[in-house]
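Please see the structure below; I have some questions.
Some chains omitted; the rest stay in position.
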Amino acid sequence: MKPVRLGMVGGGSGAFIGAVHRIAARMDGRYELVAGALSSNPERAAESAAELGIRSYADFNEMAVAEAARDDGIEAVSIVTPNNMHAGPAIAFLNAGIHVICDKPLAATPEQAAAMREAVKNNKARFFLTHNYSAMPMVRVARAMVADGAIGDVRLVQAEYLQGWLADDTSNKQADWRTDPKQAGAGAIGDIGTHAWQLAEFVTGQTPESLSADLSSMVPGRPVDDDARIALRYASGAKGGIWASQVAVGQENGLSLRLFGTKGALEWHLRHPEELIYTPKDDAPRILTRAQDRSQSSRTPPGHPEGYLEGFANLYSDVAAVIRGDETVATRIPDIQSGLSGMAFIAACLASSKQDGAWVKVQT
Amino acid sequence: MKPVRLGMVGGGSGAFIGAVHRIAARMDGRYELVAGALSSNPERAAESAAELGIRSYADFNEMAVAEAARDDGIEAVSIVTPNNMHAGPAIAFLNAGIHVICDKPLAATPEQAAAMREAVKNNKARFFLTHNYSAMPMVRVARAMVADGAIGDVRLVQAEYLQGWLADDTSNKQADWRTDPKQAGAGAIGDIGTHAWQLAEFVTGQTPESLSADLSSMVPGRPVDDDARIALRYASGAKGGIWASQVAVGQENGLSLRLFGTKGALEWHLRHPEELIYTPKDDAPRILTRAQDRSQSSRTPPGHPEGYLEGFANLYSDVAAVIRGDETVATRIPDIQSGLSGMAFIAACLASSKQDGAWVKVQT
Amino acid sequence: MKPVRLGMVGGGSGAFIGAVHRIAARMDGRYELVAGALSSNPERAAESAAELGIRSYADFNEMAVAEAARDDGIEAVSIVTPNNMHAGPAIAFLNAGIHVICDKPLAATPEQAAAMREAVKNNKARFFLTHNYSAMPMVRVARAMVADGAIGDVRLVQAEYLQGWLADDTSNKQADWRTDPKQAGAGAIGDIGTHAWQLAEFVTGQTPESLSADLSSMVPGRPVDDDARIALRYASGAKGGIWASQVAVGQENGLSLRLFGTKGALEWHLRHPEELIYTPKDDAPRILTRAQDRSQSSRTPPGHPEGYLEGFANLYSDVAAVIRGDETVATRIPDIQSGLSGMAFIAACLASSKQDGAWVKVQT
């Protein structure tokens, strides 16, 4: 299958989520990044594009028009800007007939969201939102199990997303736009609460009918919420809760989902993402792994955690660095000596075993 | 930095580890796969190369000569064949001046290993062995901590690699060559024992001086070991053990390392690879995460498990499939409706909060 | 110190919590159970007392008067009846000058509670409430740490008590009175919610100022709440939540407490009661154990879980059964053969070690 020609808006050097999207696009070899309007700062945009070896635009409108006009123009664009900068580019590219892959939450204001909805309705180009957690293997397993009735009717839903990194009045690139009402629209509820909301919605297949929220700004002077405790009611009679916090000291990305139904329960924690705890009613809990995944969402067999690939990638990138002349990482790459050591281990094992476990020297 | 031109030997369609190496090479965008001798079966080699859009060779010797002669020939080659097929290509490419990235264990026989050692000695081209686990972030942290004296002098070392997939007399592509003495050289000790051995060696910086091994073939008729219990003695006076098994029913990839020193202890399990348990003497255990990693081995902040990237990649690949006309996965991709639901959630939270937590409808 | 002469109201044969109180009273040898009004059914009261070898009363009022008049009368009484039967005996014994140890919650109605408060005020006899969880070692450690400022100012409090045993319309002795509004006063909030409430209050030292509750009866027709989701506000500005449920399928006694402050966090789960997770701000989580307990709340060294004592007690009780003629449990008690096997193990270890690890027969 031919790779999809991809563009990017936002994601210039120093941006976190732009780099994540690029890795994701590269991983399966199904995309080719060819163009970008990588920063609202024209110089940084150009520099970042040069680093990536792609066409650079200073402006997303210009980019949408120009790319749509090229035979080899982009087929899809990733929008990885702050929340209030989603609507503009999304609409521009949709109108230009280019598919949009947009970071979440959708927008900073209801007005922006409504305009985006219209643009999706009025165009053939597709719109995708990167609620990445719902694409993790065990989350997909959970969703399939709920749909198959494994826990019966859902009665109780609890989703949490707890972080601690905004426990103080910290200032940095990541923190600043997230706590600026103009750029972010909302605080914890937008940045991470929407992840918990979408996770619960994705797995249960139900959207709450009403909610009661207690939003707080625990850090004095913070203009947006940094802690949110939300009660949920579903049309089905189910009840639920979302707890999103960015002042939960010590929590890195404490996303979790717990579901209790009439016939069983499911529990998932991002901290151990490859385990899904399933408890059938009146029976012992089971620890499900990707061995139970039928969604073809995995690149490795169960038990090889997904970080397995990153471990390999770390080696490959270190090797590339050495090949390009950087010896500083060479000492941590296993080499011929490491291989010979392994061979000596095998030989010693075989020799000792033949002598009924006698101690033998390892001949490295 | 210009990507490294990469070739591959082995890894044709259906091979597990070849696909893993390709993902790893793609992840950071530092390689371009351009040529391969992907199978000893010429037809499958050609088909697999066509799928990947790379130059195909029927024979690795031919490939080494031809690529070395091209201006745009490969700079490095990945060797992802069974153990007994490492030495031949490794020596050929090293002699041709092409860097080698070789899967572990080094070889199937001591003679092959010796020949490889000579080839490395006699050539400028570099040799790297993909002991991938030692490139995982928390393993690198552990190594640095031991080197820094965090646990004092190492006294006790316990490394385990437990799998259960060969508990029966199973026959399949993966199982067959691993249990064939000619192709594999040894059983569990070669396939996974060497991983445990290298992990212990990498983290402690010490190679055992002697060992005592009890190798077993628990499955009747199996010609190689499927369970190995090995005692280790170090020159320093430290003692250790390796337990490698492929008949440990229920274990997927139970790799772990436990170290006890005069001043502290370290414990790591592949099952939860982003946690390193560090216990200073006379103090409480700490759960270290990538927040403690200074080795630049991570692509995401701590708390985003490494599977985070795979989740994103799953979304991107599903989107590519939709763009190329496959609608079957479309229902599991968050779209505009998902975005509007998140916006309705935010709006309802803000409205409820303004009314001191009154229940408000979610306007999806 | 002379044991305290103890009486009991409620706790006849078949009662769960009465037996628990008697074990607790026996464990440290500081009580002697001498009298009881063990059931509202006079026959069962008499039979139960005979089994225990104590003075029996048909009526708690009679018991209070009679015991107060005796030189060797009870000094304290345990009240282990359903919630609506706490006030009567508590007041009677307090008025008789006898200390009261009362099961929780205090009472079934506010009127009963007020009367009890008056009785405590007007008498010298003391009143104690058995919120047992707050006497567990790591809970006491948590309380001391909060008081010492280990987590700074408390900002977020989350207490949960999740059970699944009332997920259906089950009928049995334990379930029936708990779901009867007259006997219990309330459902999950009274039976287990008060435990979560008291746990949070005990550890933080703060009582919430106001709350917002969403109570549900998930099982159709149930006259009391079986699920409660409660938001809390503290005078200090802290926020909190309590989730109590008896329809959380698969949960046995899922009591937990999580606290986040300005300087750190604490997390405790009844499931692993001897671990307290303490995360100082900007540092790694620590797993505290009873090694950190300075409250003298333990009978065994850290690492011997508290079930250690029950294991010993199981052996002792099996031995008593054998001594009294019941041989059915004899096979599971380690005996001389078990001891000789251990001695053979030691001897074989020493012999093998002397021969540098040679295999030696175990001489059992």
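Each chain gets a letter, A, B and C, in the order it is written, and its residues are counted from 1.
Note that contacts are C-beta pairs under 8 Å (C-beta built on N, C-alpha and C of every residue); 3 or more make two chains touch, one makes a residue touch a chain.
This is a predicted model, so every value here is computed, not measured.
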Query: In total, how many chains does the complex have, if 3 are shown?
result: 4
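Everything below uses one rule, namely that only the chains that are shown with their structure count from here on.
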Statement: If you tally C-beta contacts per chain pair, the winner is A-B
Message: So subunit A and subunit B are the same sequence; what rotation in degrees superposes their CA atoms, nearest 5?
response: 180
- line: dist(centroid_CA(subunit A), centroid_CA(subunit C)) in Å evaluates to 43
Inter-centroid spacing, subunit C versus subunit B (mean Cα positions, whole Å): 48
Query: Do you know which subunit A residues sit against two or more other chains?
result: 212, 214, 233, 251, 357-359
- prompt: Contact residues on subunit C for subunit A in the complex?
  reply: 151, 155-156, 158, 164, 167, 212, 214, 216, 218, 227, 229, 231, 233, 237, 239, 241, 243, 245, 247-251, 260-265, 279-281, 285, 356-359
Field: Residue numbers on subunit B that touch subunit C, as the complex places them
entry: 212, 231, 278, 283-289, 291-292, 357
